[in-house]
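So the structure is just underneath, and the comments pick up after that.
With one protein chain withheld, the remaining protein chains of the complex are depicted in position.
First chain written, first letter: the chains are A, B and C, and each begins at residue 1.
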Amino acid sequence: MIRIKCPFCGERDHSEFTYGGDASIVYPALDAPAEEWHEAVFMRENIRGMQTETWHHVNGCRMWLIVQRDTMTHEIRSVRPAHEGLASVLEDDQ
Amino acid sequence: MTRYSAWNVFKNGITGQKGWDRVWRDPQPKDNYEIVIVGAGLHGLATAFYLAKNHGIRNIAVVEKGWLGGGNAGRNTTIVRSNYMMPGNRFFYEHSLKLWENLSHELNFNVMFSQRAHISLLHSPAARDATARRYNTMRLTDTGAELWDLETLKREVPHLNYDNARFPIIGAAVQRRAGSARHDAVAWGYARGADQYGVDIIQNCEVTGVRRENGRVTAVETTRGDIGAAKVGFAVAGNTSRLWRMAGLGKLPIETHKLQAFVSEPLKPLLDQVVVFGVGGAHFYISQSDKGGMVFGGDLDWYKSYAQRGNLPIVQDVAEAATSILPCLGRVRLLRHWSGVMDMSMDGSPFICKTPVDNLYLNAGWNYGGFKATPASGWYFADLIANDRPDPIIENFDVGRFARGVNIDERGAGPDPKLHG
Amino acid sequence: MSARRLPSGGRIDRSQVIRFTWDDRAMSGHPGDSLASALMANGEQVLGRSFKYHRPRGVMSAGVEESGAMVTVGEGARQDPNVKAPMQELFNGLTATGQNAWPNVRFDFGEVNDMLGRFLVAGFYYKTFMGIPPFEWGKGTGAWMWYEKFIRKAAGMGSASREADPDHYEHGHDFCDLLVVGSGPAGMSSALAAAEAGLDVMLIEQDWELGGSFLSQTGSESKNRCADMVASLNNAGVRIMLRTTAFGLYDYGVAGLLERVTDHLQNPDRYQPRQRFWNIRAKQTILASGALERHIAFGNNDRPGVMNAAAGRAYVNRYGVLPGERVVVATNNDSAYKCAIDLACAGADVTLLDARSTLPGELAEQAGEAGVSLRTNTVPLKAKGRSSVNGLELAVVSGSGWRARGAESCDAVLVSGGWSPVVHLMSHRGVKPKWDSENACFLAPSRHETIQMAGSAAGYWRAADCELSGIAAGSVAASALGKKAKTLVLPPIGGWDLAIKPVYEIRVPGKKLKCLVDPQHDVTAEDIRLAHREGFVSVEHLKRYTTLGMATDGGKMGNVIGLALMAEALGREIPEVGTTTFRPPYTPVSIGALRGRSVDKHFRPLRRTPMHDWNLSHGATMTMAGLWHRPWYFARLSETISEAYVRETETTRKTVGLCDVTSLGKIAVQGPDATEFLNRIYTNPFAKLPIGKARYGIMLRDDGFVMDDGTTWRLSETEYFMTTTTAHAGKVMVWLEELLQTRWQDLKVHVTSVSEQWAGCAVAGPESRKVLAACVEDASVMDNEAFPFMGVIETKLQGGIPCRIARISFSGELAYETYVPSDYAAAMMDLLWPKAEQSGGCLYGLEALGAMRIEKGHVTGAELDGRVTIEDAGLGKMASPKKSFIGSALRSRPDMTREDRPKLVGIFPKDRSQTFNAGAILCSVDQVSGLGEGWITGVTHSPAKGHWIGIGFISGGHQAWAEKTAIAADPVRKGDVEVEIVSPHMYDPSGEKMYG
Partner (left out) sequence: MVDRISALDGHYQSGRFGTDGDTDVGLQLIRDLQLQQVAAWPDTIKKAADAAAKAAGADEAPAPGKAISGERGAILRSEPLKWWLVGVDSMQIDSGQGAVLDLSHSRTQIRITGPKSTTLLNRLLPLDLRDTNFREGAVASSAMHHVGVTLWHSASGYELFIPRGFALSIWEILFESALQFGVEVV
């Protein structure tokens, strides 16, 4: 079990979350050309090692998180809210 | 080379088992080969075998970082079927099944392919109709396929959960020619077959770099020295992206995920067929090996991973599914669970294709389905490498299909690799 | 073996008698007995048959490594095969039987395999059974499948019941600062040290008693020491779990445990689960899992009467069972001396063979005093006897090998070939065990800060050192968690007086022996050498080719010997050969425990609408929709499903019908940017949707294929009520959250699922307005002008029930969807139904709903299967050319805009009296083969048309098939039917009824 330190809920089993995907992808503007969308939607670095990825705390606070995790060891280096506004709200709460 | 036969088994029994040769040699890598295949897994070995057999090319090396058959070859639930319906997939997997049917004879190695029937359970009229489309397509393309009603299913597999199932079983879709095979034997059989043609299988030889000059690959750099090649093929499921980067080629529509597999303690015959079901968000498949172990599995671990270790949530899920269709399995004990890494592609379909580099070829993206695809994958990859053009059957097995908008996604799950389990 | 119960001694309670049966014969034992000790005490020798050769087997160990006494416990639906007899606690009424034998384990026809052993070597089956013998003629799989039937019957060990397991299981979750696995001297001392330093400690023991190696020691000193430690543990508040195995160690300090709650009870409380599967999340873990004794591969080393020396000691000291009267103890290390001494003291005539050339001084002296005769340089060569041992041929050192010399008459042979620390759980964490040549064992170095090894699991052989290492580990764990704890200097690992002499196999020139390496799978030393000759030299190939270590003991018995023999064959050292990775579980775990309560009806939770009971009491037959139960049809009297849905369809179209539509996903979209948000996710414009209006919308995925559809109602300037399909409700909710939290962080929008808050009922048909008007508090809100097509109102039903109503239609009739807060659902139905009944209306279910939507050409999940574009679905005009939206970039890729793509169509049978099925393939008349031109997704009898109709896709759409006949090919069910391809809008195409 991977244990993810949710910035809102604390440390929880990964089974409460769903894995999103590669968080390094910057989705293009809606009116960007198909080539840019093709790159974002289909192509992946597929890093073996520390990667930045999204998780959704679907059975918790429903926050989307940005997680730095080693895909080889599952070690997590950092977790933060994907939404920057939420990040600052939670910092204030501490 | 001693042929494998009952006669020779008998003879060696009398003479102390002294007459058997090495199943494959342990050659030193040469400086140069006509073709170098990276990855001595099932697909790499099959490719080498068919390159030699179908195309008469003998100057081939298969390089492997560990031991041959050590990747997903040894970590799968050994199911062989061809119940695909999308263009391309349909004929590819059917060709594979035909090759399976004679593989033991072709390799003179008993891969124990047993056509014990593949049974997909159905739980609702809607699911039955959706499945009927697939099985009708199979029939219209000359592949046996059946829909069983509940009575037939009860007769054939009497101890499924017909009484208390959360999702009552209403029947099944069946491919009788499908079944299971002995996974290690397939790797060893292809290795032996290729070796007999003179292919060098070089184990403990990790590729550390890919040398390119003038738009062509000239050599692979390995832990056992540089190996020159006129053509290079990649067949390293799970690690494709890393090798791709070594070749300086950027991104691929692939993510590496892990899938767990499970085996129970050995039991006297309990289940004669391969049984599969997917309902209520669960996905499960089970068969019984010749040794008696129940071999089963379910979904991916749902997160990207290169670690060959599973975690407990899927163990739990799979156990739920197991006892939900075979209630007698409650007291049966799990003996081992382990996990393998696989290339999950954006549409659940594979790549056998040319690459931006002229003499480099890619075989990747097998998702869950690599084992059953082994013979055809080797067959068509060999054909691609030998002739430098894809057979029409595999024309959409290229990376460019996403740019073209071609959809051969059997599940319709969309561009999210974890959903293609 | 002529084992017997000693008149005194051990931890059994002779004052009470336990009755059990073995192979239908009544026997007795005492509390504290294992099944194995009780069987030995009853003089049973042959308890099992080996996997392949059906060799007779007796008790070989006293623990989880057992490879001989594998039995079936229980009967009928509670039949439990492959139980290791030493691990089964004895209880009154226990029934056990032999397995893998016919007619029984004592006389087994299968034993003929042992005589054919020269042919049945490792991997022989890869070389034959392909075709017709002797030269494997033929093609295909027929020959193999013929042979396979017999092979399968011969394989397997015990038989599982085919009946459903009647017992229940459950899960447990817990958390602790420190998890200690194993309660021997090291485990107990580490738990104590950590608890005293202030940690919350859990101590896990697979046995039914705490103590580990203490339990098989003699003397009051160790007994008292053990009892003291147990008392201290209790005082210190350590949470102790007995009969619990830590079977796997996973990421982040999570351990999987199996607790056997009632397996040792005759009449368990029926509310107690049989077993419990625990997920323990520990901040620190100490593995004090002990070490297992190895055997030595010599001739017939698997005969009943040959067992581990430590097991022999356990049977004498713990169970009060003397394994034999004339015992040979064979060892290559110090540990077996205690066994020899204890046996001699218990009255056996003991000879100790030490493979080493000198004797460990003090131990040898004690042994001599106890009457043990000692021999140096001597090893066992071959056990004599078949169903029991009656002698042992010996060998002595000869140069670097051995030569045969002499024999001993004996009835038991106890062997110690060295010890293997239990490093399995560390191996689960990806730590490669390393060979320690001084102690001749694999050790797992502690690599993880949070996981430590202690005691003999870490390679300490002396009890005192084990305790010390335990205290040290406990202190390290406490310090790591910020507690004050002393640091200890650890003694060096090992600790024997005289070094071990590695001995793995005894061979002498010119003598053919059957030396078992992995007795459970009948892997012999010759098999290892054959694998080597054939090139299966990698340990992983060796394992797979010979099946070494793949049996139910997971290689605990034989792995190290196998590796040593391969190293020898290769002329290398063991570290160069390496070892395989141990996979969880450490010992087999029942699948029932892993699934817990999630079985049968609890496999997945059932999702009920608030009208669930109301629907049932009004005659609904339910069907599945994801996790939901939804009304399928409401049969009257003896109606069949077809009669019922046709009537429901007709009635609804003629008067009015009510349908529970609660399962649709419902999402509150709130905030100042809600409109902009909707405008981006839907293909059609939402910017100008007025308050009080609803709009049908389609969402695409990023890749341009259709994701979902539904109506969205504008409730205020800043609030919308979105509906989704039942199937995609959860997915859409997650998707919207993802967009808002990751891509469009500037949008001030909140989405909240309100699927559970609102119960919905569709009121459809020409009389629907009248019915609703009679149910709302103010009938005027239902006026046609006030409430036009796609209008939305928020009002009250009679009785003050708040409700929101939209005039939308899936059926194609004048229709409304009415939502009330869920606890009022039954009240709403009680209002609506009498009024509908008065109008001659009906209740309808999914089948009729499907019929009406097919007539109307509305798409559902059957059409929107993830491969369909908005144009394919005939909804191309819903895609706004004036704005960009999710999916707008990639929907224009070349293959997705091909003219000849399959498009949504309606389908009529050419002969109107015929029927056809969904799932049929549409083909052109001249080619009813191949992949076809299209497929059928939905079929219904259409009361409006008076015949069967279908909906589906075909290349080019209905225009391309205007004058042509197609074939609906359905070979798996009913064959071919000629069909016409028509517009999908088969009923009221201009929508007069809806707008009316």
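By our rule, a contact is a pair of C-beta atoms (placed from the backbone, for glycine too) under 8 Å apart; a residue touches a chain by one contact, two chains touch by 3 or more.
All figures in this text were calculated on a predicted structure; none of them were measured in a lab.
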Check: In the intact complex, which of the presented chains make contact with the chain not displayed?
Finding: A, C
Item checked: Candidates C:R607, C:K654, C:K693 or C:R743 - the one touching the absent chain -> C:R607
Item checked: Chain not shown: contacting residue from C:A77, C:A236 or C:A827 -> C:A827
Check: Of C:S598, C:T742, C:S839 or C:S888, which residue touches the hidden chain?
Finding: C:S598
Check: Which is it among C:P7, C:G800, C:P881 or C:G946 that touches the chain not included here?
Finding: C:G800
Notebook entry, point to check: So that we can see where the missing chain sits, which residues of chain C does it touch?
Noted result: 168, 170-175, 200, 269, 271-273, 279, 281, 597-598, 602, 604-610, 613, 628, 668, 670-672, 716-719, 748, 750, 752, 754-758, 799-801, 821-827
Check: For chain A, which residues touch the unseen chain?
Finding: 8-10, 12-13, 15-16, 58-63, 81, 83, 85-86, 88-90, 92-93
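Here is the rule we go by: only the chains that are shown with their structure count from here on.
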Notebook entry, point to check: In whole angstrom, how far does the Cα centroid of chain A sit from the Cα centroid of chain C?
Noted result: 28
Check: So, what's the distance in Å between the C-alpha centres of chain C and chain B?
Finding: 22
Notebook entry, point to check: Whole-Å distance, chain A centre to chain B centre, using C-alpha means?
Noted result: 31
Margin query: Two or more other chains touching the same residue: where does that happen in chain B?
Written below: 307, 311-312, 403, 415
Checklist line | In chain A, residues with contacts to at least two other chains | finding: 1-2, 13, 18, 38, 41-42, 73-74
Notebook entry, point to check: Which residues, counting only chain B, touch chain C once they are in their complex?
Noted result: 4-10, 13-14, 16-17, 20-26, 66-67, 69-70, 74, 85, 87, 90, 101-102, 104-105, 108-110, 112-116, 123-126, 128-133, 135-137, 139-142, 145-147, 158-159, 161, 163-167, 173, 182, 184-185, 188-189, 203, 264-270, 279-282, 288, 290-292, 307, 309-312, 315-316, 318-324, 327-338, 403-407, 409, 411-415
Margin query: Applying the document's contact rule, which stretches of chain A touch chain B when the two form their complex?
Written below: 1-2, 13-15, 18-19, 21-22, 35, 38-39, 41-46, 48, 51, 53, 55, 71-74
Check: Inside the complex, what are the residues of chain C that reach chain A?
Finding: 250-254, 279, 281, 430, 680, 702-703, 734, 737-738, 740-743, 745, 884-886, 888-890, 892-893
